[in-house]
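The other protein chains are all here in position, but one chain of the complex has been omitted.
Right, chain A next:
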Amino acid sequence: MYNLLRVEFFKLRKNRSFWSLLFALSVLSLAYPLLYYFDHRSSGVPQITGAEFLTTFISSNSYIIKFGVAILAGIFISNEYSTGVMKTIASSGNTRGRLFTAKLIVFSVGSMAISLVFPIVSTVEVTLLSGFGQLPVESTVLFIPRAFGLTLLYTAGYAAIGALFTVILVDSGKTIGFSMIFFLMIDTIMASLSSKVAFFATLYDFSIFKLVGNIGKPLIDSGDVPALLLVPLLTFVIAGTLGMLVFRRKEIK
């Protein structure tokens, strides 16, 4: 398993698309706060501080997580089917379960790296420009590690779903397209179903798709914490297990 993880990290490190994605996100993350900065400066409105920026925009980071997972799933995993590399990997004398697990772990790590670009780069930039300021009074000193920790946890949940799509769809274009549409539409679909069937309301309330919105909450009730932690973990385990089962029976062309 150690070797499989080393291989996947080696491939991720050598994946130019991954680095391009990180670079593009970094540039966008630098440019976005500048728009606010210059707008506020010209209109004389007080500048947003780093803390304000983080609490306000961390919920928008879920879009980056979704797009990041969809794109990385296509370029990091599905692409191996079209290049034929998956044939070499699958015939290397390792179990399919281990192969998928290694891929899922490294894919999740790559997605996590993507998920932290916007909150870290933008917040640091805003802090350098206007100072960090004060976190909302109701939040604790743990806000930042909690927000970043939950971001990583939810990204892993999304990554497991993305990895499941890769083994089903195989083609990188299909994986990217379908994942993006799925991640963007699932909220609307679940919300619509929730209004009609109570079961779906419960399902949606305890899904990563809804709970991801709670990452940036300044204050989280202690009663909500278990769900906030367990849901992405369970999503990772369930989607990961499903992906593994599909991959075990998948014929590789």
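Going forward, contacts are C-beta pairs under 8 Å (C-beta built on N, C-alpha and C of every residue); 3 or more make two chains touch, one makes a residue touch a chain; residues count from 1.
We adopt the following convention: contacts and distances are computed from a predicted model.
Think of the chain that is not pictured: of "CxxC motif-containing protein", "Transglutaminase", "2-oxoacid:acceptor oxidoreductase family protein" or "ABC transporter ATP-binding protein", UniProt labels it "ABC transporter ATP-binding protein".
The chain omitted from view is touched by exactly one of A:4, A:21 or A:156, namely A:4.
The omitted chain makes contact with just one of the residues A:84, A:173 or A:218: A:84. Residue positions on chain A in contact with the hidden chain: 3-4, 6-7, 10-11, 14-16, 83-95, 249, 251-253, in rising order.
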